[in-house]
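Submitted below is the structure of interest, expressed as structure tokens.
Only one protein chain is missing from this complex, and each of the others stays in its spot.
Up next, subunit A:
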Amino acid sequence: MKVINLFTSSILVTLLMLTIPIMMTSTTLYTNKLYPQYVKTTTSYAFMISLIPMMMFLYSGQDTMISNWHWITIQTMKLSLSFKLDYFSMIFVPVALFVTWSIMEFSMWYMHSDPYINRFFKYLLLFLITMMILVTANNMFQLFIGWEGVGIMSFLLIGWWYGRTDANTAALQAILYNRIGDVGFILAMAWFLANLNTWDLQQIFMTNHKNLSIPLTGLLLAATGKSAQFGLHPWLPSAMEGPTPVSALLHSSTMVVAGVFLLIRFHPLMEHNKTMQTITLCLGAITTLFTAICALTQNDIKKIIAFSTSSQLGLMIVTIGINQPYLAFLHICTHAFFKAMLFMCSGSIIHSLNDEQDVRKMGGLFKALPFTTTSLIVGSLALTGMPFLTGFYSKDLIIETANTSYTNAWALLMTLVATSMTAAYSTRILFFALLGQPRFNPIITINESNPLLINSIKRLLFGSIFAGFLISYNITPTTTPQVTMPHYLKTMALTVTVLGFILALELNLTTQNLKFKYPSNLFKFSNMLGYFPTTIHRLMPKANLLMSQKSASTLLDMIWLEKILPKSVSHFQVKSSIVITSQKGLIKLYFLSFMLTLALSLLMLNFHE
């Protein structure tokens, strides 16, 4: 069909269009005050053009692959620039562009007073480009370029306010934890190169290899690093040091799902490997439960939402673990909408209260910020899986599928508990930020009348309400969902969510009436993030430094060179002479007696006959 040309050319136009503002950096456009507006409109046009290939794909159901430029052939492996335009990339690209468009409009308001706003937009756009490279990559090398690119941009954007020590530490933390994940990625790449002689996804999926545990472990490690699963998770709450648009774009919708996206891309390899699926399932279950526990007692509104992101990422990994990659992908797309909106609402609250991020110092914003209140409530409801909002279409399906599948009961239980905790901490945000009497400073700077703010949140609000339905209705059917189950399983997700809501509301209301008790051990566990950053970040470096100091200076210098022979000998001599001696130090007497004895014996022995 002739329209096939439109498919490939429009996706290339989309990707190329995004690079134009970057290439304009050396011209006067970059120093212009209108550069942010320019970047935003570029992104919106890119979004609209990317709708064309998405709708064409949904109509025809045909995967496409573009292979442009042969870069290098290393002995028998050919590396070229190739784009894989299949189900996952075609649906993710418009979603990501839509969310980024809204976030760029939001950051035109949020970063308005920043003198380097042009550079900020350039970084955001560069991040978007690398993310696009990641999702459309057809070989692992290109994927790795995108992977590292999003890591670098994350570093630059988290440390945006680099005068602040905490921001620098957080950016470094992000890079280090991602690096540990990269080791797994490179392991997978090396294994594929050595055993399958390729880095192309098509060839990897074709070969029927017996035991794929090693590369899958590598890919799981990469996903753990990038998507902040348990063990490599502390960088995500620390990344909240960056500006709110950065948190909204990177650490809720796009970058952190790169790890999950990687596992989804490689789902044909994971389908037949039960061990890896179980490991993935348990890892996701631990993550979702642990981060939900940590979110319950945090006081910074951005950190609560960051932990919420981490918990949802764990849920996505759980979905992959029960062999449902398409559901995980659906959850990625729907999650992007409401999570970005939650971050943007929190940004609106923070700016309105003159950069106050502590939830204990907010309150009474229900009437003062009506639009933000609305979107915050809608976003929280969508997050918890309120029926027929966006989150319901993915989250409820995931819980139902998990309930009716032959899977690990412990992991399932953890996921359900985490789901009820989602409702609990969402109630916490709503209660402390919006309800009650105001607890902030009396100087009122509350203002939400800027159209940039309103329009961007409004777009995502429509997305949060309708996108789930729209996407679910239009995508090609993949795995058949289980439709028959006992009624208690069907309503399980809703029940635990409602339970979480009620319990959290009761607990929050009791804080207004009872006397303040000192924090219990459980509270301290949750508030200190399970003591994980405290032990790992401080204990291990201290142990290493202590060990090296002991071995270098103490062991070598003091003990080998000083104590072993010289000091030990002298010490031993002194001690033994104290024990043995019965002398009184009469040296002259001893010498004289010695001489006398000698002389006498010589005389006697010489004149004996």
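The rule we apply is simple: contacts are C-beta pairs under 8 Å (C-beta built on N, C-alpha and C of every residue); 3 or more make two chains touch, one makes a residue touch a chain; residues count from 1.
Basically, contacts and distances are computed from a predicted model.
For the omitted chain of this complex, the UniProt record lists the protein as "NADH-ubiquinone oxidoreductase chain 4L", which is one of "NADH-ubiquinone oxidoreductase chain 4L", "Auxin-responsive protein", "Probable ribosome biogenesis protein RLP24 isoform X1" or "TATA-box-binding protein".
Checked against the full complex, the one of A:A409, A:I443, A:V483 or A:I578 touching the unshown chain is A:I578. Interface note for the absent chain: among A:I74, A:L413, A:L561 or A:M595, the touching residue is A:M595. The set of subunit A residues touching the chain not shown comprises 574, 577-578, 581, 583-588, 591-592, 594-595.
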